[in-house]
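There's a structure below that I have some questions on.
What you see is the complex with one protein chain gone and the rest in place.
Read from first to last, the chains carry the letters A and B; within each, the first residue is number 1.
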Amino acid sequence: MFHLLDIIGTMAFAMSGALTAMNKKLDPFGVFIIAFVTAVGGGTLRDIMIGRTPVGWMQDLNYVYVIVIGFILAILFRKKFDRLRTSLFLFDTIGLGVFTLIGLEKGISVGLHPVICIALGTMTACFGGVIRDILCTEIPVIFRREIYATICILGGIVFFLLRKLDLDNDVLYLTTSLVIISVRLMAVKFKWYLPALEQK
Amino acid sequence: MFHLLDIIGTMAFAMSGALTAMNKKLDPFGVFIIAFVTAVGGGTLRDIMIGRTPVGWMQDLNYVYVIVIGFILAILFRKKFDRLRTSLFLFDTIGLGVFTLIGLEKGISVGLHPVICIALGTMTACFGGVIRDILCTEIPVIFRREIYATICILGGIVFFLLRKLDLDNDVLYLTTSLVIISVRLMAVKFKWYLPALEQK
Partner (left out) sequence: MFHLLDIIGTMAFAMSGALTAMNKKLDPFGVFIIAFVTAVGGGTLRDIMIGRTPVGWMQDLNYVYVIVIGFILAILFRKKFDRLRTSLFLFDTIGLGVFTLIGLEKGISVGLHPVICIALGTMTACFGGVIRDILCTEIPVIFRREIYATICILGGIVFFLLRKLDLDNDVLYLTTSLVIISVRLMAVKFKWYLPALEQK
């Protein structure tokens, strides 16, 4: 079940990368690389920083296959994405929840402090998108608009609070994901956003 | 003493990151991330490249606290930064000296050649700023203006020359930092800069 959600999230991230790259009129190789990096970039950065190498996707070809499928789907349906926007957004939100959890878990498994684990969860969920935007020479969208990373941080705090209650792991994971997913859905529906900090 | 200077440098770097991000009108999360990356980015890259993982700031929460404080100060005083410019510049220069030393020491502790240690020192001091500028889609300022990295390289050379004299470590550190700090102050005062290399 968890693995299925990981696959859905990876595919959604790959498709979001492919779409951004096609908007920039890149060639198919560029589109593929940006799909790839969007999907695995956050986890790669996390694995590198905690020293779990070779990084995750190098040891499980399923990620490569899922990204290739996401890339092909994004190309085939590229003219229909306006209609698919809602489904894609849902998948992306599932990815946000699942990737945050994976980052939290990895941090715990290396014995890091909860604050650092939350940083790792946020990095796993958000930095694929940051690298995608940098490769397309855009200021990362999560630094400018939308409550996105903030939700991962919130989810991480909920996770560690619940963890003190000695809940079953499945309940813990499910609750954390649902918090992240539902806050994101509400944030978009009610247009919550963080105001820009200006100097003047 | 050395640790105090490390803290001053980290805070100065975090504030310089926060200011750059606020100039780009980022939201608070974006400002925080760029403050964070400016402060720890150089050391993170160094630790990753020499294989000291989990990277430094993941094992010492003090860095996180210092950066959070720097971030909050930068937001609170963001309208007064013109008047604070001189203090900030001094702190930043202290950071330059201290971070270069830390990078040199880490390189030596892993048994690397002096040339590589100097590269690590320069990277520690300068690459937080490089990543900051990339995340803001600017060509890194240290590639364009100001003698900055060149001073770290000079400091590294002085460090290894003095090291042959079998000085006390404290004297060695102090002298190297003072060289870096005073050359930087002079470079800015007397407007030393490297001319751009043009092709035509």
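In the analysis below, contacts are C-beta pairs under 8 Å (C-beta built on N, C-alpha and C of every residue); 3 or more make two chains touch, one makes a residue touch a chain.
Note that the coordinates shown come from a computational prediction; the quantities given were computed from them, not determined experimentally.
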| item | value |
| --- | --- |
| Full-complex contact with the absent chain, from A:I48, A:L84 or A:V141 | A:I48 |
| Among B:I8, B:I50, B:I108 or B:A187, the residue in touch with the chain that has been omitted | B:I50 |
| Residue ranges of subunit B at the interface with the undisplayed chain | 48-51, 110, 112-113, 115-116, 119, 130, 134, 137-140, 142-145, 148-150, 193-200 |
| Touching residues on subunit A - with respect to the absent chain | 19, 21-31, 33-34, 44, 48, 51, 53-55, 58-59, 61, 64, 75, 78-79, 81, 134-137 |
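We take it that only the chains that are shown with their structure count from here on.
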| item | value |
| --- | --- |
| Mean-CA-position distance for subunit B and subunit A (Å) | 30 |
